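Working notes, beginning with the structure itself.
Shown here: the complex without one of its protein chains, the others still in place.
Think of it as A and B in the order they're written, each chain with its own count starting at 1.
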Amino acid sequence: MIKTYIKIISLFAFIFSLSSFSAKAVELEFYFPVAVGGAAATTVEELSNKYMELNPGVTIKPIYAGSYTDATTKAITAAKGGNPPPMAVLIAIDIFKFYDEDLVMPWDDILTAEEKENWIGGFYSAFMKNSQIDGVTYGIPFQRSTPVLYYNKDAFREAGLDPEKPPQNWAEQLEYAKKLTKKGSDGNIERYGIRIPTKGFPSWLTSGLIYQNGGQMTNGLGTETFLDTPEVIEAVQYLVDLSEKHKVMRPGTLEWGATPKAFFEGQTAMMWTTTGNLTNVRKNAPFDFGVAMLPAGKSFGAPTGGGNFYIFKGTPEAELQATKDFVKWMTAPDQAGVWTMATGYVAPRPDAWETQAMKDYVADFPPALVAKEQLAYADAEFSTYENPKTVKIFNTALENVMSGSISPADAMKQAQIDIDKILKDYR
Amino acid sequence: MNKKNNLISVFFLLVPGFILLISFTHIPAVKTLMNSFFSTAKGRRPSKFVGLENYDVLWHDATFWKVFTNNIIYACGVIPSSILLSLAMALWVNSKIIGRPFLRFSYFLPTVLPLIAVGNIWLFFYAPGFGLIDQIASSLGFSSFNILGSQESSLFGVMAVGIWKEAGFYMIFYLAGLQAIPPDLREAAMIEGANKWYIFWKITFPLLTPTTLFVSVNAVINSFRQIDHIVVMTQGGPDYASTLLLYYIYEAAFMFWDTAYATTLSVVLILILCVIAIGQFFVLDKKVHYQ
Partner (left out) sequence: MKTLSNFLGERLNVIGAWLLALLWVTPLLYAIWAAVHPIEYEANFDIFAPLTTYNFTNAWSQAPFARYLVNTVLMTTMIVISQFILCTFVAFAFARFEFPFKNILFALVLLQLLIMPDILIVENYKTIRFLGIMDTILAIGLPYMASGFGIFLLRQTFKSIPKELDDAARIDGAGVLRIIWNVYVPLSMPTFVAYGLVSVSFHWNNFLWPLIITNSVETRPLTVGLSIFSMSEAGVEWATISAGTLMTTAPLFIAFLIFQRQFIASFMTAGIK
């Protein structure tokens, strides 16, 4: 009995030792999420390999970490388990979360005055808004985006609109959407005029409307929101009216992921979605399409979005220097250009748009410029302490408005009260 | 002497399994349980003992009660239908029906398709406008419907996927149960001229009681712990309409990192499951006659 038992146990030990074999070398790990299709993962690896060729002493190990949510889960789990990666690309708006959890360290701690001036100073200021707390830099913009308006030029022609003149303001947007909405012979709507998805990243797109309406969502310090202000309520009203009152947008909450498909299938003539979709739309739209800045309300306006490089507390000094060097290289014009062309993300620095490769790209594909131009009007994405909770409160309120069960004013006032309860500890 | 020998055997049989059980379930579970009496630690604010405050918050959390109700509806819808379907599937696959291998394959299919991928295919089926269901509906003259995007229907959309996923899984157990019934019993009844329904109700079904109880225990547990499809398809929305308890926990734990509240919710969930499942187990053990 004992003999056989020992045999079985040693069989186990054998299986264990086999399966626990793994090669370990000293290396610089970094977690990255993929939010725009698989090409992004390949590009990150190619860039890392290129860096290693140029810097033989350093091993970079990019680790694919799932969606933004998964990547954050993985990074926080690792950090709480005492094993943080030196760096990770994580969603920019979680900055207060990471700060609050005391997981990330300021880049300022490892930068020279010259680097602060020239490197940090060289990013678009719109992108830096989600990257700093009290002027201290916690995130380096990398895979950043902004939403734009895509429209179907064929549908524009069909509706008697000029395909080279996308809507410039809210009134035109609504008017065009009405003209573009088409009923089938059976009375069902075949094509809607516009689609602003309200599931997936609802707070992001809605903040575009709010900024256009001259409103603000937060105080920028992460401690206060302004959801019950008239500017915010009007913007939400405009959104819900598109579907409830004017019937130019499909009713109910609309899935983010299915939005491009609805556009390709001709079921919506205009859509709001990220510039990260440019490559996808260019490849798959079976018709002539145009890209424009989001139409203006009182002014133009849009949020920025996407992910930043963070560095984690507890990283050894030597690794920090190598990390800094790598991130500087990744955001340098040539690499930022490669990244932009492969994915559709917006190169985060003006100088990245000046390389020959980028100039050729933009000349060949002018829509890529729209996002860059829009950055002049862009503001930070909704971001506060306890960000996931406050965003959820806002999104839920918006879902209720979209399903018509509550008025925008009531929903936003209640959301403001709920968020105040959470944020009062941070003031 | 014999008794002592037995104890030694028991010891060696239990030790490897229990080492793993204790180190990966019980110790972490106890640590987690402790968290429910503390506030959530933040890097900059250590957690402090708050007693039953987290439970008090939960008691007054309207969303919790909504989610709880959702889960009850989900369970009441998914458990009976998936069990009935699985029994029908097993009976069909066990009989001499045309195309048996195809049927067996189809029914079992959802068990091997990862929900993380297939959830997206369901998303396509449900998509308003160009989705499969809407295409079929519009060709039959119905108007388009945003199933997952409206509060009234999103829970039911998710339930359908739950039933699809579970039924084939339970079929396997019924199939094993059916195969274990001695064929001579049925043959004898057939010779005496009993019809199929009679045989089913008087012979087959009673003999399947252990399987039914086992499957229902699993169905109860699964209706509280299957959430992959919600993660992919609705993220619990709109307005928590399709949020189930475990998704609510998942959200508190991995999106909000509110560990205290997440564990408080887990403790409640585990208590609910204990009451239902342990109850079932002991009934089951009493009722089922082992040889």
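The working rule: a contact is a pair of C-beta atoms (placed from the backbone, for glycine too) under 8 Å apart; a residue touches a chain by one contact, two chains touch by 3 or more.
No experiment lies behind these values; they were computed from the predicted model shown.
S.K.: Please pick, from A:Gly184, A:Pro230 or A:Pro286, the residue that touches the omitted chain in the full complex.
M.R.: Missing-chain contact among the listed residues: A:Pro286.
S.K.: So one chain is hidden, and I want to know which residue out of A:Ser203, A:Thr218 or A:Thr259 touches that hidden chain in the complete assembly.
M.R.: A:Thr259
S.K.: Of the residues B:Ala88, B:Ala137, B:Ala189 or B:Ile203, which one touches the chain left out of the display?
M.R.: Reading the full complex, the residue touching the unseen chain is B:Ala88.
S.K.: Touching the hidden chain in the complete assembly: which of B:Phe37, B:Phe169, B:Tyr240 or B:Phe256 does that?
M.R.: Result: among the candidates, B:Phe169 touches the missing chain.
S.K.: List the residues of subunit B that touch the chain left out of this view.
M.R.: Residues touching the hidden chain, for subunit B, are 6-7, 9-10, 12-14, 16-21, 23-29, 31-32, 85, 88-89, 92, 97-99, 101-125, 130-132, 135, 164, 167-169, 172-173, 175-176, 179-183, 210, 214, 218, 221, 225, 228, 232, 246, 249-250, 253, 259, 262-263, 266, 269-270, 273-274, 277-278, 281, 290-291.
S.K.: So which bits of subunit A touch the chain we can't see?
M.R.: 1, 4-5, 8, 12, 15-16, 19-23, 29, 34-39, 41-42, 61, 63-67, 70, 73-74, 77-78, 80-83, 145, 201, 256-261, 264-265, 273-274, 276-277, 279-280, 284, 286, 344
FYI, only the chains that are shown with their structure count from here on.
S.K.: Report the inter-centroid distance (CA atoms only) between subunit A and subunit B in whole Å.
M.R.: Centre-to-centre distance between subunit A and subunit B: 34 Å.
S.K.: Quick one: in the complex, what on subunit A touches subunit B?
M.R.: The touching residues are 1-2, 5, 9, 12, 69, 73, 76, 97, 100-103, 186, 188-189, 199, 250-255, 257-258, 261-262, 265, 267, 386, 388-389, 392, 395-396, 399-400, 402-403, 405.
S.K.: Would you pull the subunit B residues touching subunit A in the complex into a rising list?
M.R.: Subunit B residues touching subunit A: 9, 12, 16, 42-44, 120, 123-124, 127-131, 138, 141, 143-144, 146, 148-151, 234-235, 237-240, 251, 254-258.
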